[in-house]
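The structure's right below; bear with me while I get my questions together.
Every protein chain except one is present and positioned as in the full complex.
Chain IDs A, B and C follow the sequence of writing; residue 1 opens each chain.
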Amino acid sequence: MKTGDGGVVTTTLEQAMEWGRSNSLWPLTFGLACCAIEMMAIQAADMDIARFGSEVFRNSPRQSDLMIVAGTVTKKMAPRVRRLYEEMPYPKYVIAMGVCVIQGGPYNQGYSVVLGVDKVVPVDVYVPGCPPTPEALTHGIMLLQKKIRNETDR
Amino acid sequence: MIQEEQKNEHREWTELNMGPQHPSTHGVLRLKVKLDGETVKEVEPIIGYLHRNAEKICELDYYCDSLIYFDRMDYVAAMNMEVGYLEAAEKLLNIPPPERAQWIRVIMAELGRIAAHLVWAGAFGLDLGMLSPFFYCFVQREKILRIFTEICGSRQETNYMSIGGVYQDINENIIYMIEEFTKEFPDKLEEIFNAFVKNDIFMSRNKGIGILEPDVAIQYAVTGPMLRASGIEYDVRKAEPYLVYDKLNFDIPVSYKKDNLARFLVRFEEMRQSVRIVKQAIKKIPDGPYFNPKAKKSLMIRLRGEGEVYARTESPKGEFGVYLVGDGGVKPYRVRVRSPSLRNLSVIRHLGKDVLIADLIAISGTIDLVFGEVDR
Amino acid sequence: MVEVLEETTGKDGRKVLKVAKENLLALLSDLKDNGFTHLSLITGIDRKSKLEVVYHLHNLTKNEYVVVKTETLDERVPSATGLFKSADWDEREQYDLMGIVFEGHPNLKRLFLPDSWVGHPLRKNYDLSKVQYINMDENGDDYATFDPGDGW
Partner (left out) sequence: MDVLTRLAHFFAPLTHYVAYILAYLFESIFLVIFVTIVLVFMIYLFRKYMARVQLRIGPNRVGKFGLLQLMADGLKLAGKESILPKGRDDLPFRIAPLIVFIGLVMSFAILPYGDFYWIGSLTITHSNVSVILLFAAIAIMPIGEILAGVSSRNKYAILGALRGVAKDVSFEVPMMISVIALVMMASARTSEPLNLSDLVSSQIIPFGIPEVIGLLVFFISMIARASYSPFDMGESDSELVSGHSTEYSGMRFGMFYMGLFGSIFLSSMMVSLLYLGGYNGPFSSDAGFVYLLIKTVVLVLIAFTVWLSVPRIRIDRFVNMGWKYLLPISIINLIIAGIITLGVGL
């Protein structure tokens, strides 16, 4: 928790804002490749992401808080990922989903794949797997919630 | 007449860039659309946003390793892609799979086909603005994925088959799961089907929209459900049977209406036929080895192939061909993939003329695009 | 009748016709008249000293399959777009990745990579260690550079 001289009122307000922010992460409808199908699966009935208040997948980057980069980022797509990230309003978060996004994955010896989306946008949570299961992605979102609330994981 | 044409020339068309991030371009398609009001005058698809150089990497890897890149081509139907690659690779390397493995592959490919079509149906509903069928489709798909998980431990990108057979035998538990699935799935499928076709707005959105004449379809080398919806009865499973498809009893769904609705109906009928195939195959599956002893797993990298092989299979999107060229080394010399979605997509230039934006979305929905396969 | 250099059967049991580059279009149109209306695949193969172009044609009604092969030393092959519309994107793709110039193609641009990309990746002599980057201009079109742009 917050220590220091912020004063009680600001701290509580900040905490309330953090609580609100963490519980209403609206992801951007942004699927690139294989992982996008698993990202769709977390919306679907079995792994209902709505429980965490994140089912409002917004199509416009202006209205979303969370960009789940789901699937291989190619060099042709990278400037657009950056553009979308810049179009999102602050505070904004990025989850890198899948090894392709983290370091290039199986395609990392090729010529047209970006070796890690963190070269293009700052990433908050990495979810490894190829593709990560919906459970793993849900765990990633919960980790991000904890991160927003300034809680440590252990 | 002439004056009218001149007038049209002077009219300014709005240029609209749809995508690569657009809710209904199914990934990373970018459509450069020229609009006159709401009417689409010209559409130019720009692709390559998911070009992952699979063909190049396959040349750098051993024959057995390349399978994972095929998994990730049509990522919603990984099993079908594996079948497609192995058809070519096994012919090139002269390692035919044993009979049991062939039956297992047929079952898995048909389950994969159902899963792929379910994803398509859900996404197509979303394109048209139907929110709920998506969820009903995904519930059924999860059941198939549970079977896959039981078999190989992975949900989507299965990597289950390997050169010379399959990675693991199927046991009674899995057979029971598949039987249960085939028992209850047809009813659920009808429910989903009715949710679509008993809706007047859905019918009016699709009837007579996006008519694809058969000769145009052949000119653009369209295959799969799109070709069959244009009235040409052609299925690789019948035309050039691979695995054990010639021992199975099933029909090829054809529609002569050529429009969006025809494509929709053909895909749903295909799911029913797939269930029929799985039902037959699960009964007929013979005992025996599931792996060709010639291809011992530990020695896989030493497999050498020479010559040229082109193998075609019927993937959920259409005719999926793999052209393998070997030079006698342990790595393929050239891998070329015939991706059905790429050809099916190219026809949008023809279909997307003088239609409304809403129809363009519906048409691109019925093409069933998966970009891992288009761009590779 | 078009002169066919060599007629063999491939490992997969398909008929392979080898033809000289000059006779390619004549053979293709001949085949098209005989019912091979479905051009399913165009493949370029880099044989180091020469480029091989392979056409897979299919007859839907008779269910026959034929493979047409031709070779070129100067990277140039006549385009089949006049005969088959599906050749359009196939040829663009082969131009993009393999560097085969299809003469007479109406719009021979790269299909996957941006126009200013240097080299053709599927060639055997393509240097993978030379990294190229892609950036986006104001209109949303891409261009390739050797420098990482902003953000990279």
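One rule holds for everything that comes next: contacts are C-beta pairs under 8 Å (C-beta built on N, C-alpha and C of every residue); 3 or more make two chains touch, one makes a residue touch a chain.
Keep in mind the model is a prediction, meaning the values are calculated, not measured.
Shown chains touched by the hidden one, complex as a whole: A, B. Across the entire complex, the residue among B:A195, B:I211, B:V244 or B:V330 in touch with the chain not shown is B:A195.
Considering the whole complex, the residue from B:N94, B:N173 or B:S204 that touches the absent chain is B:S204. Although one chain is hidden here, its contacts on chain B can still be listed: residues 14, 16, 22-24, 37-38, 125-132, 134-136, 139, 195, 199, 201-202, 204-205, 356-359, 361. Residue-level contact of chain A with the missing chain is found at 16-17, 19-24, 44-45, 48, 50-53, 55, 58-60, 62-63, 65, 87, 89-91.
Everything that follows uses one rule, which is that only the chains that are shown with their structure count from here on.
Put simply, the C-alpha centre of chain A and that of chain C have 40 angstrom between them. Between the Cα centres of chain B and chain C there is a gap of 23 Å. Measuring from the averaged C-alpha position of chain A to that of chain B gives a distance of 29 Å. Residues of chain B in contact with at least two other chains: 48, 51, 53, 56, 375. Residue positions of chain C touching 2 or more other chains, listed in rising order: 112-113, 121, 128. The touching residues of chain A, when paired with chain B in their complex, are 28-34, 36-38, 40-41, 44-46, 59, 61, 71-72, 74, 76-77, 80, 84, 106-107, 109-113, 130-131, 133.
Residue ranges of chain C in contact with chain A, taken from their complex: 112-114, 121, 126, 128, 132-136, 142, 149, 151-152.
The part of chain C that touches chain B in the complex is made up of residues 10-12, 14, 37-41, 43, 45-46, 54, 56, 60, 63, 65, 67, 84-86, 88-89, 93, 97, 110-113, 121-122, 128, 140.
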